[in-house]
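Structure below; questions to follow.
What follows is an incomplete set of chains from the complex, kept in their original frame.
Chain naming follows the written order as A, B and C, and within any one chain the residues start at number 1.
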């Protein structure tokens, strides 16, 4: 089985860390490829950054039509709905993955994320997924995303302190780490605080493997129907949906775009 | 007062129709400018099209920092959250505008939109805004967006038939028209069915005028904080946030991007 | 356009302050008339006072059938549903107006009201309107309504202190002032705390103007249907609904009561 793990920001060190976490979680027969777009924001910190990470993310999905599943390695689940339109192969966001996995381990969990500006996007997702009632609170540690890449920063300590507060103030029974860049901290923080600490990268890999093993495809009824064929103007012409997608067919991922934008480097 | 009404798709005839509706709703002292991006999808029919309409939309906002408010004239409220990060001037989506206005006229309303693939995005927005409980049902008329631009199509009749069903089956007390391209039909359908029929374009113009008159700005606490300054790589370099935005200041809209992308035609 | 702004309590100084706020918000072509009933409670502080403010409020609406819209200037939206039955012209409560406007400016807001006894009525309204999820908390400053009319009281400082707590404890991104008598404080408190502070009087005027401009009428399907014709006994005989109201007709506001109770001074 092949899973493409896409870090939608352009920071290669973070992609590498995500790849290590994904590979550690993967089954022996699963080949993980961790990549990131070559264009767009170096970190996703709020709604504005999200916008400019999604085209590159979708280009990566389009350029790899033969993999079995895709993982979007940004905790905001950036571009998840659009990605599900582009392919019938399962697409899992690390945010939703972490929420679902935490729901299987504890009655209520708190999220510890990076900056407070990201809290509302996470809360919207929880509401949309239906799991807001399981989340006691989304907490910001006020650590910028890329500080997680700096050796020797106090990020780990600040996250740990926030977990301690979540246990007392929120009566959290489990913790979800709210950034792909925290993937390497989960196991140690779980031991330290004696409760489940869920990293979304590993969670998403296991859910993706599971869906592929079960032969499940994304439903093409409703909102995840393949994009209607139409030309796109100008800058995004190469992203235009090309051919109608057969419903629920095994080869649904092949060639939805006019030409491979990532391959052509034209964009 | 100047309001920029942005149709985020590239279909000029639809922009023109939206402009007429917006101008008809505007106060005598309000100057409406209706524009659309020069690149991206010609119609927004689902999550995938949304992605490629947002950069052009944001470029239009960036290129017009001196207007008093912005209206996003796509019923999915495409890019609304990101737009609110980019400027402190009020930004109103026609979907949210229509939902709020209908809530002031009736206990419950139904939405009549274009294609069933758009239903889930609209339902997500209703949930996010907190108004899902006011909406009896989101109905698809199965009319593609651009069919609304074809003179002599049966679009109006099909929408009217769907309204008749909403009154009986949903016990709808008001109707929200779920596409900017239906703006010219509201008044006549209201008379025909003897209940309020809300068009989002007019609704958004009035809400935008109201917020400007009251001197309100978008809150910069929380999710709508100005984007953090950082370089963007490659294709989207020109969209990189440039300078930190002062909180709640009158000149918050000036120069958030490195250079004006729409002006340079570089993108 | 003519808008009747009704303060449902009998305190003329408060009516005057509300009138100033309403006029300040109104468009140049809008004539604001601010009035109050001549009978009933001098301030509305809880459910009991509400009851005795509504007949006078409705009498004022009945006595002015030719205005274009009505604003109910009590934050509890006292009598709003009944008023919407009495006329097809738009009726806006300042509570709902403030909630809707705040929802367009921020992800979450807190309300700062007068006495804790008013909190539950406000919470019920938020739930009824569907906007409870947008409100972080309804806070009482424990200032009696009429203390807001006393020059030199510490009301403004106490409200400001409560806003400061809302920002920290509730993570409020905007504030809604929970009493018509606070209308004059909004702009200054917004500057002081660098976040939107919404006054319902101005908000309601702009929403009322907007609905009138768009030609919208209250739906007469469902709960806001005109009252059925029937005699009322005794004390309230003059308030008895007189003639069946045609649905969605332009002259729906004329003469719903047997005689004008406010004009006759018989009640």
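One rule holds for everything that comes next: contacts are C-beta pairs under 8 Å (C-beta built on N, C-alpha and C of every residue); 3 or more make two chains touch, one makes a residue touch a chain.
All of these numbers come straight from a predicted model, not from anything done at the bench.
Undergrad: Assuming all chains share one sequence, and 3 are in place here, what does the full complex add up to?
TA: 6
Keep this in mind: only the chains that are shown with their structure count from here on.
Undergrad: Give the identifier of the chain nearest to the protein's overall CA centre, each chain being represented by its own CA mean.
TA: The most central chain, going by mean C-alpha position, is B.
Undergrad: Just give me the whole-number Å value for how far the CA centre of chain A lies from that of chain B.
TA: 27
Undergrad: Based only on mean CA positions, could you tell me how far chain A sits from chain C in angstrom?
TA: Each chain's C-alpha centroid was found; their separation is 45 Å.
Undergrad: Give the residues of chain C touching no fewer than two other chains, as numbers and ranges.
TA: Correct list: 107-108, 133, 171.
Undergrad: Report the residues of chain B in contact with chain C in the complex, numbered from low to high.
TA: So the residues of chain B in touch with chain C come to 25, 27-29, 90, 92, 96, 100-101, 103-108, 129-134, 167, 171-174, 187, 190, 194-196, 198, 202-203, 206-207, 209-211, 213-224, 247-248.
Undergrad: Which of the residues in chain A end up touching chain B in this complex?
TA: My answer: residues 10, 38-43, 45-52, 54-56, 58, 79, 81-82, 84-86, 116-121, 124, 127-128, 144, 222-225, 227-228, 230-237, 239-241, 267.
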